[in-house]
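Only a single protein chain was left out; the remaining protein chains are all shown in position.
So that you can tell them apart, the chains are marked A, B and C in the order they are listed, and the count of residues begins at 1 in each.
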Amino acid sequence: MSTIFDNKVENAWCPGCGNFGIQNAMKRAFSELNLEPRNVVLVSGIGQAAKAPHYVNTNVFNGLHGRAVPVAFAIKTVNPALTVIAESGDGCMYGEGGNHLLHNIRRNPDITVMVHNNQVYGLTKGQSSPTSEEGFVTKTQPSGNISRPFNPLSFAISQDASFVARAFSGDIDGLVRLLKEAIRWKGFSLIDILQPCVSFNKVNTYAWYRKRIEYLDEAHDPENRLQAFERSLEWGERILLGIFYRKKRPVYQERVKENLGVEDLLYRGFESENILQGELPRFR
Amino acid sequence: MSTIFDNKVENAWCPGCGNFGIQNAMKRAFSELNLEPRNVVLVSGIGQAAKAPHYVNTNVFNGLHGRAVPVAFAIKTVNPALTVIAESGDGCMYGEGGNHLLHNIRRNPDITVMVHNNQVYGLTKGQSSPTSEEGFVTKTQPSGNISRPFNPLSFAISQDASFVARAFSGDIDGLVRLLKEAIRWKGFSLIDILQPCVSFNKVNTYAWYRKRIEYLDEAHDPENRLQAFERSLEWGERILLGIFYRKKRPVYQERVKENLGVEDLLYRGFESENILQGELPRFR
Amino acid sequence: MDYSLKIGGAAGQGVQTVADSLSRVFLRQGYFVFTTKDYQSRVRGGHTFTQIRIAGNPLSAMRERVDLLVCLNQETFDRHATEVQEGFILGALEKNQELSATVIPVDFKKIAQDLGNQIYANMVAVGAVLGLLGLEISSMEKLIHKYFDKKGKDVVESNLSALVAGKSVVESSGHPPVFKEVRKDDDNKNILINGNDAIGLGAVLAGCSFYSAYPMTPSSGVLNFMASRSREYGIVVEQAEDEIAALNMAIGASYAGARAMTGTSGGGFCLMVEGLGLAAMTETPIVVLNGQRPGPSTGLPTRTSQGDLEFVIHASHDEFPRFVLAPREPEDALNTVIRAFNLAERFQVPVIILSDQYLADSEWTYAEIAFNESADPPAFAEALDDYKRYRISKNGVSPRAVPGTGPGLVIADSDEHDQTGHITEDLSVRVEMQEKRMRKFDDMRNWVRSPLKKEGEDLTLVGWGSTYGILLEAREHLMNQGIHAGLYHFTDVFPFPSDIRETFEALPNPVIVEGNYLGQLARLLERETGLRFPRRVNTYNGRPMLVEELLHRLEEVTK
Partner (left out) sequence: MDYSLKIGGAAGQGVQTVADSLSRVFLRQGYFVFTTKDYQSRVRGGHTFTQIRIAGNPLSAMRERVDLLVCLNQETFDRHATEVQEGFILGALEKNQELSATVIPVDFKKIAQDLGNQIYANMVAVGAVLGLLGLEISSMEKLIHKYFDKKGKDVVESNLSALVAGKSVVESSGHPPVFKEVRKDDDNKNILINGNDAIGLGAVLAGCSFYSAYPMTPSSGVLNFMASRSREYGIVVEQAEDEIAALNMAIGASYAGARAMTGTSGGGFCLMVEGLGLAAMTETPIVVLNGQRPGPSTGLPTRTSQGDLEFVIHASHDEFPRFVLAPREPEDALNTVIRAFNLAERFQVPVIILSDQYLADSEWTYAEIAFNESADPPAFAEALDDYKRYRISKNGVSPRAVPGTGPGLVIADSDEHDQTGHITEDLSVRVEMQEKRMRKFDDMRNWVRSPLKKEGEDLTLVGWGSTYGILLEAREHLMNQGIHAGLYHFTDVFPFPSDIRETFEALPNPVIVEGNYLGQLARLLERETGLRFPRRVNTYNGRPMLVEELLHRLEEVTK
């Protein structure tokens, strides 16, 4: 399906990579949401996943490894009319950038964070990532990874993140659905996307995921934090997808509007001489 | 009570500060555990809390703001015979240093992390900290803090931290008990210590805490992760203290010993000429 | 008339309250006031003092001489009593040494207690000082109303009586008033402002609408200033989780079209070094304040230093253009910040402002703020269909558009990129882009402000940043001694103007004065001019230079 979000930039991913599914789903979601390229900003860090914005016909800020979220936060704050999405790999978002994820969950800006979670560092050729399983053997971890994998969903739920979901890049329809919900959601939405890396992750393959994935059933109440937490701990024979948790919380950009009474932070023009004259008496 | 852990360094804290209780409890815990000053290393960052190691007669590494944990991790790894404690403020550990806390929970080194949680930045004169309550008004947050407070216990439990407790600096006996358990515990132990800041936090005062604190009751099973999580969410009329969660997990330093077959990383002396000769054929 | 007071005590005792009250009284009475703060990295206890110098003419530095020492505790007496040569010492003291000064024992606390509450001790001290100097208390009374009317009549009354009590007790000690002539004015319109507030005000006047920072002495004052003006002017002021986030946020904000700034000190600046390169590579305008303090590492958090010059000039890997501006005093700081925003936008480069604790915390008096820089309105390009963010241009600057303002897309990348902004591995494009960026330097040199120059054929005092006022006053002293000293003082320390070598070849006997160990400006000038500057004065004790100290050191290097 071709969309106005296609562009002609040469793609640098490996054939068969899970990133393609994410890219296609994203374009579809944007189209179905009737977004306009000029009003979307994709912000990324560095890594294979972080190249994704280049392949989509939108505004792009491809910044530093680990630092997509603070950039996205600020863009949205300055111009809330834009749809702002931070998109990067698991190493970028959960490793180098872990602190920003944590504190932006607290701020609750109205941005969507998409994590291409391939459980490995792809671009740097196969080191373990924060989400790699224990025992995962790489050139850098020849005795196997000895750290417990990071659980992004439990983490986000533990800090009362506004919207927490998991998707699989191999199920594009499901991913489109979740992406649309995440982007529409007013507040911080985290969507962890399981993404096979065909070059470096020989454990968590398409087949491996396909055997395990299952959508959260109707019985799951995404407003129930404890239940969401419990579900988020599951990882093994069964891997759950869908919206784990959802909670309306005051949104950063709306608070700014309330507190400051401004719609955006773009240049407004002002009388600096008057401001100065008004300020001087305060220094007497 | 005077102990071998007393020293004569001039103290720079405000009279009445909650830090004094923590310091006293720590010295008592060390004495009751029969630790020797030379075998203890206190590692801290920067802040009021981070000055604490100077006032205790042990080895000290007072490093950078936010970076106590990686230093402590490494010291313990190099010399597992030492008792290594990272100690700092809430801004240091949960703000600037959040990412290190996260990833060291995953590594599970055998260190204790003590956080003097006064819900404010003390040394820099009263900005909000990650644990400050919503609406907390400061010179830097004149409209009140708009970020949701960080919940360190839920956070740690969400990542399956090995030992997670909360204490109150105003209850020294309770703090001594918890500290002893945390230090004795093999693995990563986090102890969040509620600490009134009499100079900058006029909300969370001794009286405020005293009205709310209550120890987890007998019914609480610290091996039950879901229960621990549920309890960790409580914060308001009642604030719970005690060991929320405890889980035996393989310890980093023991894994190192298993994988590498070495007791420590101190200089062992070796035949470099032989090593070189053994290496050369690999480059043919 | 040139009079110096030192007010000392433990942190938390109210040294700052006493000093602020007195400064404002002097100011309102038409004196020119200059203050410096010396404090420790703690909240209560220890030792802190503020120095106030007053005169009938503008002041620009602090002297060693102390005419009146106000002791809020015994330690102040023990540490500073001998600094007072002929003047007075006020306070409740155990006089444990022979002194040339006149000690007037006044127990501020006890007097306040007798009046009902010892919290008014500071107002007693203010009264005592005014009494001793022979100044009117009317302006202090007005200030008391201004500060305390909202707290109720009782508070106002108690303060007023404390003030009067302090005044009376000193007057009754029989010492004739120190000031022979006193000004009758009590509503002078001069202003007293420190570097941090001036920097914040500059940012406001430049149209800054996004300030993100992580608290760090000595720049937290700017964060607080911006926060205090946040609602009034519609500025988002966000306390970041760390300095990395602070700068990345500011860059994001600037990309989206806001004027954005961040502020920190050396340790925090270290964490911004990667982001600085990001701003450079994406050509996103950004203003970064680095308030210097002594290091290395945490060092002395509340003291002053000029140790970061070479660091900030070379910070971040590989090469890119930037400006480094070091304001000389608060008024200049205000204008420098406006200029920083203008330059950042004109050249789409990072601009670093180098302040220090001395500039940040010292207060200067101005009759009015010469507001000689005005903020350029933004010059955004339209994002048309064929918009290219990094279009190759002669001067290296490409039209900058903001996302969402037109059909064209704004694509920024920290990787090497082509003209559209997309990542590239084409090495000829790399060369073209690196040359485009570096080409900006050519025109940038035309925009740097020439150093401030005052002629003098015997020697030339050379400095940068906050030492300006000290050099200025030292020069006057030398002139008075018949030594024709010139002054050559840099605000814009990077890049240098292109005629720098010729300038220095013509400069008589330069002596380079800096607050660091290695002589960093001197080394940069040596690199740039090929000349040698062996005569230097360097300090690194964490304190600003005092005029007498500098004169003494100059004697050493010039003899």
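As a convention for this text, a contact is a pair of C-beta atoms (placed from the backbone, for glycine too) under 8 Å apart; a residue touches a chain by one contact, two chains touch by 3 or more.
Every value quoted in this text rests on a predicted model; they were computed, and no experiment measured them.
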Not-displayed chain touches, in the whole complex, chains A, B, C
Looking beyond the chains shown, say which of A:Ile46, A:Leu179, A:Leu216 or A:Leu260 touches the absent one.
A:Ile46
In the complete assembly, which of C:Tyr214, C:Tyr255 or C:Phe320 touches the absent chain?
C:Phe320
In the full complex, which bits of subunit C touch the chain not displayed? Write them out.
40-41, 46, 244, 265-267, 269-271, 273-274, 277-278, 280-282, 292, 294-301, 303, 305, 307-308, 310-311, 313-320, 413-416, 425, 427-428, 430-431, 434, 437-438, 516-518, 520, 523-524, 526-527, 530-532, 540-543
Contact with the hidden chain only, please: which subunit A residues?
12-15, 46, 48, 64-66, 95-96, 98, 121-125, 127-128, 130, 139-143, 199-200
List the subunit B residues touching the unshown chain?
9, 37-39, 41, 43, 46, 51, 54, 57-64, 67, 70-75, 77-79, 81-82, 99-100, 102-103, 256, 259-262, 265-270, 272-273, 275-276, 279-280, 283-284
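One rule holds for everything that comes next: only the chains that are shown with their structure count from here on.
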How many angstrom between the C-alpha centroids of subunit C and subunit B?
37
Nearest whole angstrom, what separates the Cα centre of subunit A from the Cα centre of subunit B?
30
Rounded to the nearest Å, the gap between Cα centres of subunit A and subunit C is 41
Going by the touch rule set out above, which residues of subunit A reach two or more other chains?
99, 102-103, 259
Interface hub residues of subunit C, defined as touching at least two other chains:
230-231, 241-242
